[in-house]
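Notes follow the structure.
Every protein chain of the complex appears in place save one, which is left out.
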Amino acid sequence: MSATDFGFTISTTRIVDFDAANRQRYEELLSRVPSYKYCIACGNCTATCTAGGMTGFNIRATHLKFSRGQYEGLADELNKCMLCGKCVLVCPRGVNTRALIVNMRKLLEES
Amino acid sequence: MKTIAVIGAGPAGIEAASVMARQGCKVDLYEKQEEPLCNIRDKALLFPNFEKADTIAEALLQKLRHENISLISGHEVQQLERNKGKESSWTVDGRQYDAVILASGYTPFDAHRKEELGYGIYAGVHTSLDMERMLREGRIVNSIGDKPRRVVFLQCVGSRDEKTGNHYCSKLCCVTAVKQAIEVSKMLPDTEVYIFYMDLRMWGQHFEELYRSAQEVYGVKFVRGRISEAAGTYDGRVQIKAEDTLLGLPLRITTDLLVLMVGMEASDGTRKLSQMCGICGEYGFVQSSDPHLNDNSTLAPNLLAAGACKRPMTLTDAINDGRSAACEILCSYSLPLVFNS
Partner (left out) sequence: MFDIFVLPFCAGVVALLAVSLMKYIRWINSFSKRQQITIRRNILSIKILPAIWEMFRECLLHWRITQRNLLLGYMHRSLAFGWFLLIVVGFVQALMACPGGHPFYAAIFFNYFEPRSERIVEFAHSQQIATLMDVLLLYVLSGLFLAMLKKVWSKPLGMKRTTKHNLTDRIAKFSLWCIFPLRLLAEGATSSIYGNGGFLVRWVGTVIAAIGLDSAEIEYLLWVLYSLALGTFFTLMPFTRYMHIFTEVFLIYFRKNGVIEGNKPSGYTKFELSACSRCGICIDHCPVNRELGISNTQGVYLLQTIRNKDLWHRAEQIAANCMVCDRCQVECPVGIDLATIRRQVRSEAHTAIDKPVGYNYLERVHPFNAIGRIAYFGGCMSHLTPGITSAMEQIFKAAGQPYWYMDKEQSICCGRPLLQQGLVKQAEVLRRKNRDMITRSGATMLVTSCPICYQSFVKEYQLSIKVMHHTEYIDMLLRSGKLKVKAGSERIAYHDPCELGRGCGIYQAPRDVLGSVGTLLKTKEERANSLCCGYNLGNISISTDQQQLVRDAALGNLLAPNPDTIATACPMCKRSFARANAIPVKDIAEIVADSLVQD
């Protein structure tokens, strides 16, 4: 649990607790998809996403949650991806977003 | 008397020519176009104080009127080479000079290259330069000639984009978009104006205040998210797909005008001449010797560079850069400085 004491309770599921979060999977993801280091979360991938137009799947939010250790519900979200590849074609930083999705799925399975 | 060639009659070139001429050098100013200052001529108002571009242009042209300056317009320099024998002098298309200042400037990014944004395909898509022309004419209309109800600006077109090969930031587009957004709001108070951005780089003096006044006084709306693609609608409007990243939801908006903030790239002249002389740096721009102490010199002796041929820069910086290049040359020849107004 976090060391900050605001003097009133905070529901721990409502915050990103950077101290307590398990970021090991994120480190592993970075080593498997090194281009992920370049991401500036501009949202172009989500904007162009084929599945994103029909469902709540948000690739940027998904990978950001993953990097902050918030894994709940991510596996189901990632299942909605059709691997169509538009996101790779629009990323201004050259992140391999498809490899990101495939590897996030794998890492969520592996634990 | 020293003879200097300045290649490019933009703000940097004119300022450099003017300073050197008034200190006793003979300056030949080469310009590819028929008229100098081609990149300023289309502008309406300049940031940060909304000065009229024509005023600045006129003041710069006034500086050209000096007996020591010879403007050679309509002439694209083909050959720029060191003189064999006389190591430190240069030949420009057959004429000899003691030194050369390369001020061949920039060219705006060709928005056709971002095909998914539909420039040249859908009628409602324009660039920031097209918008500048519309502001100059005082007439902003949508694709069917009516007053636009909504105008959307998109930042970072052709800059910070691996897919166009330009990883760098073009520096001016953020403040230009805010400026144009304010101008559009002034001209069309009932029109909704949006700016879609990845970051808002308000680095200069008064820039952040401009941003604030855009929100406060003019009601410009800012959305943090890139536009991935645009599509034309049946009634000549443009529908765009973006993500509102701060909200975390995809966003779709139909607009009358989509204005693409195009970045700055090295001009053809800059690319060609810098490669010819071995002073080419990244992205076709000229490489200066040292970014701190020797920003006007290049690796070639007596060949200096000033202005946007080195990197994207503002008008103020280009004029200052031209002046400093001129001073470099004057100091190297130990010429006495004459002060007059």
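The chains carry the letters A and B, assigned in the order they are written, with residues numbered from 1 in each.
Throughout what follows, a contact is a pair of C-beta atoms (placed from the backbone, for glycine too) under 8 Å apart; a residue touches a chain by one contact, two chains touch by 3 or more.
Owing to the predicted nature of the structure, the values given are computational and were not obtained by experimental measurement.
Check B:Gly118, B:Gly225, B:Gly269 or B:Gly307 against the missing chain and you find that the one touching it is B:Gly118. Along subunit A, the points of touch with the absent chain fall at residues 34-35, 48, 50-51, 53-55, 75-76, 79-80, 82-86, 89-90, 94, 96, 98-99, 102, 105-106, 109-110. Of the residues in subunit B, those that touch the hidden partner chain are 113, 115-116, 118, 121-122, 162-165, 228-232.
Note that only the chains that are shown with their structure count from here on.
Averaging C-alpha coordinates per chain places the centre of subunit A 38 Å away from that of subunit B. Against subunit A, in their complex, subunit B makes its touches with residues 116, 156, 160-163, 198-199, 224-229, 241-245, 248-251.
Contact residues of subunit A toward subunit B in the complex are 40-49, 52-53, 58, 60-61, 86, 89-94.
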